[in-house]
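Heads up, one of the protein chains got dropped from this complex, but the rest are sitting where they should.
Here the chain labels run A and B in written order, and each chain numbers its own residues starting at 1.
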Amino acid sequence: MKGIYRLATASTIVLMILPAMTEPATAQQLTAKEIITKADEKFNGEMSGYSVMSMTIVRPTWQRTVEFKSWSLEDDYALTLITAPAREKGQTFLKRGNEMWSWNPAINRLIKLPPSMMSQGWMGSDYTNDDILRESSVINDYTHSLVGEEETDGRLCHKIKLLAKEDAGVLWGHQLWWVDKEEFIVLKAELYDEDGYLVRTERGTDLKTMDGRFIPSTIELVPAEEPGHKTVLKILEIKFNVKLAEGFFSQQNMKTIR
Amino acid sequence: MKDYQLAWKNLWRNRKRTLITAASVFFAVFLALIMRSFQLGTYQKLYRDVIESYSGYLQLQNSEYLDEPGLDNGFTVDDSLIVRLEADPEVTAVIPRLESFALAASGSRTQGVMVIGMDPGKEHDGLNLRNRMVRYKLTPGAVASIKSEVLPARSIKLLDLLMNESYTNEEKLLLDLGLSPGDSARYLPMLREHTSFSNGYLNPSDTASAIIGSGLSEYLQAGVGDTLVLMGQGYHGTSAAGLFVIKGIVSLPTPDIDNVFVYLPIEAARWLYAAPGMATSAIINIRNSEDRELFRTQGRLNAVAGGELKVRNWKELNALLLNQMEADNKSGAIMLGILYLVIAFGVFGTVLMMLAERRREFGMLVSIGMQKHRLAKVVSLEMLMIGLLGVLAGVAASLPFVFYGNARPLRFRGEMAKMYEDYGFEAVMPMLQPDSYYLWQVAIVLLIIAVAVAFSVRKIFKLNVINALRA
Partner (left out) sequence: MITSIAWKNVWRNKTRSLTVIAAVTVGVFAGVFSMAAINSSIVQRIDAAVNEELSHIQVNNKEFRSSGDLRDYIGDPGAVISRLEQTEGVTDVTGRIIVRGMASTSAGSSAVEITGINIEKELEMFSISGRLIPGTGSYFGSDTRLNSVFIGEKLARELNIIRYIITPGSLEQLSGEGVPASVTEKLREIEGERFSTEKALTKALAGLLAMKEMKQYGLMIRESAWSYREGSKIILSFLDTDNHQTGAAFRISGIYRTNNDLFEALSVFVPEAELRELTGLNEGQYHRIIARLSDNDLTGSVTPIIKEALPELEVLSWKEIQTDLAMITDYINQIYGMFMVIILAALAFGIVNTMLMSVLERTRELGMLSAIGMNRRRIFVMIMLESIFLSIVGGFAGMGISAAVIGITGKTGINLVKYAEGMEAFGYSANLYPTIGADFFIMLTVMIVITGILSAIYPARKALQLNPVEALRGE
């Protein structure tokens, strides 16, 4: 499932998929790094799954919605099948590591996507090649510090600052995360460039329980320097812990998956 | 008698002197006109070539498109608007186009390309495709068979260098092979036989056919009949993907475009990019392309188009080219200035000598009672008359050259020609027909004469009669 969320949440938002028990009693004494680590570890550990999502691209003069099904294994493999709109139905994308292939039945061609193709955003959205394919670690590439507590959307959150390490291969200068104290869900994240200017805001809303987990079912990505632009991801269906083998994520499967 | 009559008589009293002085003015005017005519003619041709092979004189676009080209800044074609635009007396046709980028693939190779959705049925759409269809190609097979035929040794050697070259016309084929037009009768039939290239043009109803540049065809190893995959992002980010059969190959002037252009019928492009009924620009063909009229037409059409759509002229569309040409023009003007410097000295020299030669005469006139100011007036009139004579002669002499050079421009041969052609320009140096620049050059020469006159007047007033008589 992590693959889907990679798609959905950029390299930054980490959805905390915790089993019912957490460590509420000791939450207040957790360090910033530990909080982030928990979220990330849980995420990594539980990430095999299946989901159905809809992505709405919003622009000042128009908007467009794409629906797709997604399968993923850990952080490394993901297979996505576009189900709507009709014109794009049947296209599949395969991610293996930091490479991406695309299959389009209309032209009957399997193409390895060069990075230049992706620089405009996947399917026209605000998700870039960097969000989807870059392998950066929220734990190792940043130093973390707890800067306070704030209420966001009616829930009390840890406010954590993630400062990118000097030689880390991440585009951002620093990030601010609002992590829900109870459920360790990242409700809001602000991404800043090295000069300290806000470039992007991400929010997780519509919290609900799906397949036994309490997660945000809507994720919004808002670029800061482009008024009227945003991308909204809605999780329609999700199944965790689906057993998938690496062999599932093959070029052959790209053509036959339904 | 009147001053001017006296002046006129004086002119013909000493014919030699008059003719010599007039001649210097004549040469000045003549040379200046010829040089400027070449310069301006060349610039105009360059502009024309670019305008007529791509941008057109006027284009209708979404107002944002010029700054941010892209499908999302295209516009929906409103037929009633087209009708209203075409109703303008200056407009002959309005032809929409849809352009965008895509990734082209054939076999294992991919290449970024520029896709142009155009109307194959309309001539004069600015693209001139029909004349660019490849007619002859020096394929390895063709080269091998030609080598067994009779050809000058030099041409045989050139064949190897020209392997895989495509040609749209016979003249260039002959030129590249180092054959003169006189040889054409001998060699052309044989060349035609071996190198003829079967090609096809597009129909508006072709939904899945494309014409591509010869360089692109080479790179992708795809020719007529092969399938071309085009993919990219369409309108509003929709996926764009389609299969097209290559129906024809064109040879475009410069490698920059020959390697990356793909032409589709506009309906096919609209389908590919999910942009039904849309265009990124519409070429507006007009009758009078002369600047002043053009801007007036542009103004009128803008009023009709109104709101979100704007009519752009070729200067706005080719801003970079314009910048370069202006730089070139400035250096051309400097060259002209230098010419004038040399000319001015020629005229002055002649005038000075004339004054020197007539010192005694002047001294005589003043001593017998002619007032200096009258003498000055008469001499000035003389010089003006000579000046006018020289100017008229110069203008008259230049006209036949200029008209001829305009109608049948100077053609380059050999290396120079090849260089021009390689850049996609016709190897000619045309002259510009008489225009406002004529008035300018004449004005400048008259200015030079005026200065000479002023100088003469001064000399006369400073004349020391005794010394003059002794001369």
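Note that in this section a residue touches a chain if its C-beta (ideal position, glycine included) is under 8 Å from a C-beta of that chain, and two chains touch if they have at least 3 such contacts.
In this text the structure is predicted, and so the values were computed from the model without any measurement.
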Subject >> Contact residue for the chain not shown (choose from B:Val83, B:Ala144 or B:Val342) >> reply: B:Val342
Subject >> Hidden partner chain, touching residue among B:Ala7, B:Ala28, B:Val366 or B:Val395 >> reply: B:Ala28
**OP:** Using the touch definition up top, pick the residue from B:Val83, B:Ala356, B:Ala407 or B:Ala454 that touches the left-out chain.
**Re:** B:Ala356
Subject >> Interface residues of subunit B (partner: the chain not displayed) >> reply: 16-17, 20-21, 23-24, 27-28, 31, 34-35, 38, 67, 320-327, 330-331, 334-335, 338-339, 341-343, 345-350, 352-354, 356-357, 360-361, 415-416, 419, 422
Subject >> subunit A residues touching the omitted chain (full complex) >> reply: 97-99, 115-116, 119, 128-130, 133-134, 166-173, 191, 193-195, 197, 199, 225
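Criterion: only the chains that are shown with their structure count from here on.
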**OP:** Enumerate the contact residues on subunit B facing subunit A in the complex.
**Re:** 103, 105, 110, 112, 229, 231-233, 236-239, 241-243, 274
**OP:** Write out the stretch or stretches of subunit A touching subunit B in their complex.
**Re:** 57, 59, 62, 64, 85, 87-88, 91, 104, 106-109, 111, 114, 116-117, 120-121, 123-125
